[in-house]
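A protein chain is absent from this complex, but the other protein chains hold their places.
Chain lettering (A and B) follows the sequence in which the chains are written, and residue indices restart at 1 in each chain.
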């Protein structure tokens, strides 16, 4: 098995969260926050600089929501289209704000109700067989209809019928053979983005190999040398093929893990935009899945941008320690809350789940994350359970 | 008072500059540079690597502007529209270049003539009262018409009627209570971007709290733990609300300032784009304000991007030492002249005012800063006075 058992174990905890407190009440005054998070929060322990006074005095939590007026009368109750809502000025649109709130709430409710550790959002390992010390993987390039969200299916170009393609995870020094079948109606080639390979394994048709034509098979084989968070994707008619889904993670674990940071779970987050739309791991909010962590645990996120736009990923409430860029360890990790990932870049971060609750986690280009209809696109969450 | 007295003191020096030499002469050969800057410039003292030969030999300053020909005849004198100017090819457009120059000059003249330390461009502190050791702030969400520049008023959504909203500045370990009244015609929620808070204070409607509906009040309360340059903004219908102005600085001074760099003044620069247009601190050039510094002084700039585009901020003549990202001190500060700030990011820089004069300071995406009509949008300056 190429996938770390740690993240699998972690998935199993989610059911408890969904059952415990993450359903959204029908009453508008009810908060969607987990029951346990409404108690006085445990003092967070930011890893930057311990400050005795700050951590010794947890904030009293006394939110008050005091309705003081009844706003505009309800004149019309039909559902508005997105265009209507965006255009609606307050004066024109009677109860537009109530409809807007309803739609915002609906999205969050779908997201929280839909937590499902089995749906494959956090990656599908590509199985392999081993022969003579070579790990042998097999992939088929296929055109499929991909469901970005229920009711929104897009024509996709894929590895093994899924977006992103299955995750390849090996150890530095492993020799891999990857057999690629092209069942699509156009040629392709697979580039191992970030992986140091011999030139004729680099996957650029007409420069390092002939294209893999429809119906053909090409075999890539190389010994992995540089550990880190890498990617694989098409390098032929790539604007179309990559945008439409021919993307996947190629993770090389270091042979010597003694220099790796410790963490309890490991997540890959692949961004895409123009082809299949604004997505995280091939899905659009509210049909993305959260990271679920136990209070005090630490997790790693591997950002990979396969789109054509930058995506500055902002995590609420929990700082991110950036430890690697493009798979290469940073000599000097640094903290932040927003990681700006450009096309082709990868960043690895470590997050300590020091404060319980449901933390929004999204691209901070707001047009990639929220409309008058509520959050959409490149949005997910980190749920920290006590 | 939550605002540092240092920057106030600094503002007072501006009048002298405006009076001394910063007015643009009518004669086209007259330079707009301050009189003192036309003398042999003092050798700059770049903080990188002192180089004896470079600093010991100030450059002789002998610019010569030698008109050698009279260009194209003046055929038409009416004012061109922006579209006209952009499209005008030299052959077609008789005196287009003279009109272009006139517009360029006019903008600079308005900017320099308009230096006014009292106009609030560099921030309005949010006053507070203290009860039982809690600093209590109050803000009202309001829809107003906001004047981006004289004659250009846009429908804005604001905190306390201004864009950006008033600056909150506290000290690490302070407990704050922020009472938010919503007088707008749609719901809202306030997210304390970058501030570590208990989950139910995070400001994301339907995830961590109910929305603050029109007419309602919500009370946020938490103890600040992570110092740095943070922000607050709407997290409900945020593309519209943030773009239209629901943005502000939330600065947490460190409890232990001994590790802070020394500086004489402190400036917050908030970028915005799609909603109210390309603006710095809610204003468009030439109606922005410069930073005015005394030769030899050091100042801090806290960049905050609340727009949906990157804004690489380029400062002429004076290098920037980047000391923090998203409020977190960088373990290894670095020098540069262009700081690329993505949406949601903040960067803190330290600048030594080592060379006198008026230095352009602008977003280097040129379509955010200059047209055929001259500079506009995300442009300001640093004026270093001898």
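FYI, contacts are C-beta pairs under 8 Å (C-beta built on N, C-alpha and C of every residue); 3 or more make two chains touch, one makes a residue touch a chain.
Just so it is clear, the model here is predicted, and its values are computed rather than measured.
Engineer: Among A:106, A:143 or A:260, which residue is in contact with the omitted chain in the full complex?
Structural biologist: Selected residue, touching the omitted chain: A:143.
Engineer: Based on the whole complex, identify which of A:242, A:270 or A:366 touches the chain you can't see.
Structural biologist: Answering carefully, the residue with contact to the hidden chain is A:242.
Engineer: Determine which one of A:106, A:147, A:345 or A:386 touches the chain that has been left out.
Structural biologist: Of the candidates A:106, A:147, A:345 or A:386, A:345 is in touch with the missing chain.
Engineer: Of the residues A:124, A:160 or A:208, which one touches the chain left out of the display?
Structural biologist: A:208
Engineer: Can you list, in ascending order, the chain A residues touching the missing chain?
Structural biologist: Spelled out for chain A, the touching residues are 143, 172-173, 175, 184-187, 191, 193-194, 196-202, 204-226, 235-240, 242-243, 254-256, 274, 308-310, 325-332, 342-345.
Engineer: Over the whole complex, note the residues of chain B touching the chain we left out.
Structural biologist: Within chain B, the residues that touch the unshown chain are 24, 28-34, 37-38, 40-41, 43-44, 46, 48, 51, 53-55, 57-72, 86, 89-91, 96-97, 100-101, 104-105, 108-109, 310, 312, 314, 316-319, 332-338, 340, 355-360, 364-367, 369-372, 381.
Note that only the chains that are shown with their structure count from here on.
Engineer: Distance-wise, how many Å sit between the C-alpha centres of chain A and chain B, to the nearest whole number?
Structural biologist: Those two chain centres are 33 Å apart.
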